[in-house]
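Handing you a structure now.
For this depiction, one protein chain was excluded, whereas all remaining protein chains were kept in their positions.
For clarity, chains are labelled A and B in written order, and residue numbers in each chain start from 1.
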Amino acid sequence: MFKEASIREPLILGNKSYGDITADVVGPIENKAPKGWYIAITISALIALWGIGCILYLIGTGIGTWGLNKTVGWAWDITNFVWWVGIGHAGTLISAVLLLFRQRWRMAINRSAEAMTIFAVIMAAMFPGIHMGRLWLGYFVFPLPNQFGSLWVNFNSPLLWDVFAISTYFSVSLVFWYIGLIPDFATIRDRIKTPVAKKVYGILSFGWSGKAKNWTRFEEVSLVLAGIATPLVFSVHSIVSMDFATSVIPGWHTTIFPPYFVSGAVFSGFAMVQTLMLIMRKTMRLENYVTIKHVEYMNIVIIVTGSIVGVAYITELFMSWYSGVEYESYAFINRFSGPYLWAYWAMMTCNVISPQLFWVKKWRRSLGFTFVMSIIVNIGMWFERFVIIVTSLHRDYVPSSWSMFHPTFVDIGVFIGTIGIFFTLFLLFARFFPVLALNELKSILKVSGEEHKNKH
Amino acid sequence: MANSVIYAMYDDDQTLLKAAKELVGKGIKVKDCYSPFPVHGIDPVIGVTRTRLGIVSFMFGLGGLSLAMLGTWYFMIHDWPMNIGGKPNFAYHLNMPAFVPILFEFTVFCAAHGMALTYLIRNKTLPGMPAVNPDPRTTDNRFVLEIDSHDNQGMTTDALLEAIKGTEVFELNHKKY
Partner (left out) sequence: MEELHGTKEFMDSSAKEFKTELPVEEFVAGAAQADLSSGRRDFLKFLGFSVGAATLAACETPVVRAIPYVIKPEQVTPGMPTYYASTFHDGFDYGSILVKTREGRPIYIKGNKDHGHGSLNARINASVLSLYDSTRLTGPRKGSESTTWASADEAIKKALIDANAASAEVVLLTEPIASPSTLNVIAELKANYPSANISHVPYAPVSFEAMSQAYGTANGTPYLDFKSAKVVVCVAADFMNDFPLSAQYTTAYGSARKPEGKWMSKHFQFESIMSLAGSNADVRRAIKPSEEGLVLASIYNHITGQGSSNATSNITKGAAEALKAVPGESLVICGNNDIHCQNIAVAINEALGNIGNTIQKDKTVQLAVGDGTAFASLVSKMNSGAVDVLMMHGVNPAYDSPMAEEFKTGLGKVTNSFSFSSHADETASLCAYIMPSNHALESWNDHHVVSGHYALSQPCIQPLYDTRQYQGTLLAMSAKGGTYYDFIKSTWAGMAQGDATAFWNNALHNGSVDMGLQAPVVAAPVTVKSATQEVTAAAPTNTSGSVSTSIAAVEKTASSASGIEVVLYTKQGIGTGAQATNPWLQELPDPITKVCWDNYITMSPAQAKEMGFTLYMAQETPASVATVEVNGKKVTLPVVPVPGQKAGTVGIALGYGRGANGEHIGNAAFQTKEYGGYDLDDSGNKKPIGANAYALVAMVNGMASYTLSGATVTGTGEEYAIASTQTHHTIMDRESVLKETVLGTFKNGEQNDYNRPHTLKMHEHHEVVDKPIKEVDLWDPHPVEGIGHWWGLSIDLSSCLGCGACITACHSENNVPVVGKDEVRRSRDMHWLRIDRYFTSDMTKEKGEAEGIGTIDMYSKMEIPSENPSVVHMPMMCQHCNHAPCETVCPVAATTHSSEGLNQMTYNRCIGTRYCANNCPYKVRRFNWFNYKAYAKFSEVNPSQDMMGRMVLNPDVTVRSRGVMEKCSMCVQRIQAGKLDSKIKGIPVADGSIETACSEACPNNCITFGDINDTGSKVHGLRNDKRAYLALEEVGTQPSINYMVKVRNREETLA
């Protein structure tokens, strides 16, 4: 059978048997949740409620409750949207792209990374919704037959491309995730004692029996879905970036956006995965599955993407100067020297300078340091979107309408709220779902398991 | 004689594979195999044919693409052509570049979901379907070969059992029906 080079570090530590893996993963679901979990979910649920309250107030009263104005028509809403979509990308990337590249280390993290994707995309999808002046007419964006006769949507609009991209991306990653979950639900079904849970997991597992034919199909489907999801994940953020790239506003109208946004997305996505995995690994005692090696691999991805993003920033500046267009060049001069320079330099430090520290192997493998960095990176990426959106809009072509953006408590409440909702969903996932891909882990046990490595 | 099904349980995928090979070598037809994860190499041994899901998804993708093209053409060019920002919509090919993202996304949408649905249906894995694995442990750490005496008219049940006992079988169940 296939032997992995012994210089590679094992990805599963401890003398694990198939049974142990099941026990380790399903155990927490069977037993009572730790106190920490209850505390965590209470806090995040409260934040979520506050956010939902703000959203209801927003919808009830009007977009005016945000700090937007005639010059800056988008600010935190779309910033958050792009930020969340970006975060979402890591999950699909890990499960799809790394699957294609046969990267075994993905298996320990892909399940929760995909979960993160799903929840992040839900958060993201919320913003284009609530940022609409008339949410209740949101169905206008779908080409539905209607009482007005032949009144259709505008397929030229990048915003409509977004609608298609986001909905496709969300549904496909959901399916991908769930198909992977089915066999593991079956495992729980066959293990768990309490009748109610048995029934529920029975339904969730769709009656999976693990026949040989099922498994062949299963592997085929995973492979093809991965193959489809890979271009999808790149297309989605490219299309998001086209919201800006196809416009005429200096600072938005840039052809470099698609690659720049995608790498930025991966960058922030991996940072968020780090944050979550480090917490989960501790609380759910998964040290043997999510190893230092995993953390290090992800940090390497962060260095690479972080550097790409850095290059993109510099290219932008160069182009603005090289183009010789006064509006273009002013837009960027204004970015780093204008009223919003603090945002620009916050972005620069968080996204370009800080990831470079990961070149030091010691830091790269330090969990504490990684955790702090992962948060810094996500702050930086939020600022990147803020800088792109607000500093381009607030001073565009006609100086008479130049203005500033000042967030209101609703802006802030909605953003914090989405973070609350996100963590609530993730905590529920961690409690009731198999957080590791059992069947996949088992299949690599004999290849990358510590015990087996030592044997040979 | 009455038909009967024999479930030979093994505690490791490699042993299962070995046993399967032996049995097939003795000309015994193995009906199916239940395992907690894909056992690579079992399919050819017990004669499981290759799946055609890949082609299915390609067909769905193709369908999605043509549907998207039809839609964009009908909505933007045929049914109610409008002057939107001066973009040319006199003929489809003039306006088409603006639709590429939509065409792509819809293709992916159809391909992925079409395939996923076919997969679930062909697998008979749908909400509320009963599980048919002979033993709950097969989703944990046990591996089972299913041998139906009906497929092996040539041998008596006892002969079958003998042959199976010859392998490193971990547990043996024999059901009559």
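Methods note: a residue touches a chain if its C-beta (ideal position, glycine included) is under 8 Å from a C-beta of that chain, and two chains touch if they have at least 3 such contacts.
Given the structure is predicted, the values throughout are model-derived calculations rather than measurements.
The residue touching the chain not shown here, chosen from A:F101, A:F140 or A:Y322, is A:F140. Shown as candidates are A:W74, A:W105 or A:Y201; the residue that touches the absent chain is A:W74. Although one chain is not drawn, the whole complex shows that of B:G25, B:G41, B:P88 or B:P127 it is B:P88 that touches it.
Note that of A:I122, A:L151 or A:I416, the residue touching the chain absent from this view is A:L151. Interface residues of chain B with the unshown chain, by the touch rule above, are 82-88, 90, 94. For chain A, the list of residues touching the undisplayed chain reads 61-64, 67-71, 73-74, 128, 131-134, 136-141, 144-147, 149-154, 156-160, 163, 243, 246-249, 326-327, 329-330, 333-334, 337, 393, 395-404, 406.
Note that only the chains that are shown with their structure count from here on.
If you check the complex, the residues on chain B that touch chain A are 14, 32-40, 42-43, 46, 48, 50-51, 53-54, 57, 71-72, 75-76, 79-80, 84-85, 87, 95, 98-99, 101-102, 104-106, 108-109, 111-113, 115-116, 119-120, 122-133, 136-141. Partner chain B is touched in their complex by these residues of chain A: 1, 17-19, 22, 143, 150-156, 158, 160-161, 164-165, 167-168, 171-172, 175-176, 179, 182-183, 186-187, 189-191, 202-203, 205-221, 224-225, 228-229, 231-232, 235, 239, 242, 438-440, 442-443.
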